[in-house]
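One protein chain is absent from this view; the other protein chains keep their places.
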């Protein structure tokens, strides 16, 4: 057992940490600053990163190899393993600035659109709505059937995060066999429609994707059950890693605030109620950190890792939510203010808990396995 | 709304409080004292109250009207309503001394054995084992069928608390109709056997009651569904009231100990971790107190009260367990010592949580109702 | 012991129940996508700022409801008789709010007056109190500061006596509605005083020279609290509410009275969330089975909150000390609501995170409840202090 980072792993981590501190956290102040003195009534509008800043950051991220992490280098990616990606996403999770490396699954390396995706001319959305309940493929209801020269795909209504994307990756079930296929779909394909785009409570949007007998070529079938499962596990690891970053940021800022904020004659840091909150959070952070790293390491080793990745996501997302909740509570009235990052983390983490597996359903699945097999 | 106790209610409460302080709590020291200097290996044996002291206490309880609370006065009972009984059992719950007023349901007032029961020559057990899962009658599997001049009752194996009792009150289900009947059964009736009597983790015993075609006379059918339900609700209220007593005792002793115990230069009472535990417990005690009183008051008013009684029991038993757990934690090493009352409360409360309804199953039943009816 | 409402209280409750059934429930569908600004009784002051025609439409509906409520005698319920109100008991006000909360329409009976304004004396009555009673003016509550909340010793705004005047300097954070209020109830301390001592409450009109509402602040709850600055703001001593140096007691009184209402509102909001969950589950028997025990558990906790709230209000009606009861209710209610909403989102899934979804709204609004008007930590502190002062006497039934 050697839990030290390798030289390469350390380099990756430090590059990401440096980028996040220098390029992202330094811009938080401007991003969070309230623009008008007096607000219109009602809920504040969704925040967005200035498109120019986004392009600038994208360029710089590419320069230091923090882009298209999953893709091999020959198509412009960084060719990182799962562990390296976790180390990177963990750093990006530490900022409220909505910017992170584009996620382009490795199995798209040979797709005709891969260069456009890497260069940012096209964007990709995972249309995995039906997977969010359990984090598995069992609720997938999108249907496909083979046709001459390709497939026809139909779905009534899929909640689509990132609804402005140009390409959609989605799992579907073959009529008759019920076999899962993983498809890449163009927004422009006849039969595809995206409607009802609205804001989410997190600073992102959702739309409704409908597929009416959409015809795709054979080469748009990118994989089967296992490949779709890998997308889920990768997304779970990405979310878990982001959650770790959120937890670290919230814990660090809370410690800092507790040291300096004085009430009733003593700093908050001397109150057990505050100490205990932070102690419990730190335990949680430790366990989530090691579960996530272990899952990623297993992935890189070619070992079974889906179940651990699911567990890591479940626990880490919950931890991040509690971390943000704690940070809000410790910061008092400022905690819910939009000029501070915590309420944003709180909303984001709440959504993360509902993506790629809700807690109770994930627990139920692993519980059923435990009951059947009598082992952990 | 007038939440003051009436004169009569106050008198009842004070009589019970006085009896418990003077006759029971005063004897705790002797009861809890370890008899030998060095213990044999293994788990300490079950504690029992000295039979002579038990008779003495029984006499004195009768003298002040704290006996056979449910029965009318003409058969030697105290004729108390539900609220008065809650006030009494709450006081008896405050002591670890295993002594409380005999529970003889009002519907036995006309039974031939009632005098013997009141006088303590006979004892009664509720053989309600199958009810403990959900706190309802739906799991009752004991069967009865009418026969000439009476009924025949059969059951394979019923866990029987108080296995030394002479009479058993038990619900059974009629073959064919599935209707519930509530029966009184003699230990001496042919076909009745009580075996495998062993100690429980609480300071009481359990045995296995088996009924093989036990024939009882017609007058031993004391009621139907509603009467059996009333026994359950009464027991739930009794347990809830005892649990309140346990909670009060644990909270009071913990406050006292926290005031006087000094660690790291300050009394425990000045540590927020301790303060918070006790604050949370006190909230719990308040809510349980009012739920229990309200349920009892409803019973006395002739209003529907089964659901509230069930809720009161569920929450109060859990509260008592947490109260004992907190008291143990605050008392540190002494908390688990048998010379202190807290570990005894802890074991008793753990059992109480499993009697007349387990938490999750009770929640499920009320949840199903809420889902169906859309109201609380 | 008698848990029944009095006849008078019960009649009032029934009137409200009918009002909710006849007037509010039919509007629920229409309000599903209403703008997020109709909470509480001060919505009008803010809604007026909007140029959105949609908002105008809802203002009309709300104003029509006000007239109907007034016609049924449901206005001025908690206003003292001497000011023409009905002066109903705390228990009755809980029953009223409980009924109102059964509907999702964010409608309240008015006019609620900041309870400490009943300490107005002399010309203050005509200048501040009556306009509030009549609904012509609204007030903001200026207590907390950039570095102080529940701790009086950190309060730094100073009111320096100068002849018959006081000169006020300092900054206040988070008074809600201050940008649209007509005056502020401002807490400041006399120079050189410490702790509670010297804290004094002033009534200061918007527009008074030296008093500026600097900005409103965006929050997750969409409540836009404000930042107020006082720079050599001169006010006459006739603007002191109550007595000079006795302001902290007023603050405590203000908080105490509100906490039972906070409790019953949280109860109502949680109950509605749970009903929405039940509605989802009725459509899916498998899911219903999976979530039933949690629904049941929360239903039980809500029953507990309800009885706790009534009991505390009853004690308040008996003029007993209810500081600990109020803290119990505030803490239990806001934490429970938080958990119920969390559960509702778990059942409903990511689609309920749409910004205008009732659950997402409740999610955003509920978070600040565990902080404002005394965070959970302060409530626990109040509770433990009473415990160590008085032991378990609170369980000695009255």
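Going in written order, the chains are labelled A, B and C, and every chain counts its residues from 1.
One rule holds for everything that comes next: a contact is a pair of C-beta atoms (placed from the backbone, for glycine too) under 8 Å apart; a residue touches a chain by one contact, two chains touch by 3 or more.
The structure displayed is predicted, hence computed values, not measured ones.
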| item | value |
| --- | --- |
| Residue in contact with the excluded chain [from B:82, B:250, B:351 or B:371] | B:351 |
| Among B:66, B:83, B:118 or B:206, the residue in touch with the chain that has been omitted | B:206 |
| Touching residue (missing chain; options A:121, A:179, A:212 or A:364) | A:364 |
| Touching the absent chain when the full complex is considered, from A:140, A:241 or A:293 | A:293 |
| Sites on chain C contacted by the missing partner chain, in the whole complex | 289-290, 293 |
| Interface with the unshown chain - residue positions in chain A | 1-6, 9, 13, 83, 87, 244, 248, 251-252, 255, 258-259, 269, 275-276, 278-280, 282-283, 285-291, 293-294, 297-298, 308, 311, 314-315, 359-372, 374-376 |
| Touch residues of chain B, complete complex, unshown partner | 34, 37-44, 46, 129, 132-133, 159, 161, 198-202, 206, 261-265, 271, 273-274, 325, 328-329, 332-333, 335-339, 343, 346-347, 350-351, 353-355, 358-360, 364 |
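In this section, only the chains that are shown with their structure count from here on.
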| item | value |
| --- | --- |
| Distance from chain B to chain A - Cα centre to Cα centre, in angstrom | 52 |
| For chain B paired with chain C, centre-to-centre distance based on mean C-alpha positions, whole Å | 42 |
| Residues of chain A touching at least two other chains | 271, 273 |
| Contacts with 2+ other chains: residues of chain C | 291, 380 |
